[in-house]
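Excluded from the complex is one protein chain; the other protein chains are retained at their positions.
Entry: chain A
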Amino acid sequence: MAARAVWLAFRGGLGRRQAFSTKANVQGSGRITVEVIEHLERLALVDFGSREAVARLEKAVAFADRLREVDTDGVEPMESVLEDRCLYLRSDNVAEGNCAEELLQNSHRVMEEYFVAPPGNISLPKLDKQESFLHS
């Protein structure tokens, strides 16, 4: 399972805590747990509003898992598909900015050239406080 070892090492290197797809694999049925969905919803502010959405996610993960069928023994993983490109270096000149009015037009609320935001991050309500379709 050299491919999986490479993949896990890559994920480990990124500092991730859990590779949730491997958890799904371990469970065998490909189910993604409620905790994982809740975690993802908080992190990415996506809304898995229905059972169909979760099923679609599971199918997507299973589809991506097919990559493991490729034998990558002795092959160095790529950094990115751009890794052979040259990183362009811009010279240190001021060429942008001074468009506060334009930018502020995008904001729902503005106060004297500041963007207005809520006083802090607003927590998502806890799972037990809301109706969860996964439990119903």
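Basically, a contact is a pair of C-beta atoms (placed from the backbone, for glycine too) under 8 Å apart; a residue touches a chain by one contact, two chains touch by 3 or more; residues count from 1.
Definition applied: contacts and distances are computed from a predicted model.
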Q: Assign the chain not included in the display its UniProt protein name, restricting the answer to "Glutamyl-tRNA(Gln) amidotransferase subunit B, mitochondrial", "alanine transaminase", "ATP-dependent DNA helicase 2 subunit KU70 isoform X1" or "Translin-associated protein X".
A: "Glutamyl-tRNA(Gln) amidotransferase subunit B, mitochondrial"
Q: Using the touch rule from the top, list residues of chain A that touch the missing partner.
A: 13-17, 39, 43-45, 79-80, 82-100, 103-104, 106, 109, 111-121, 123
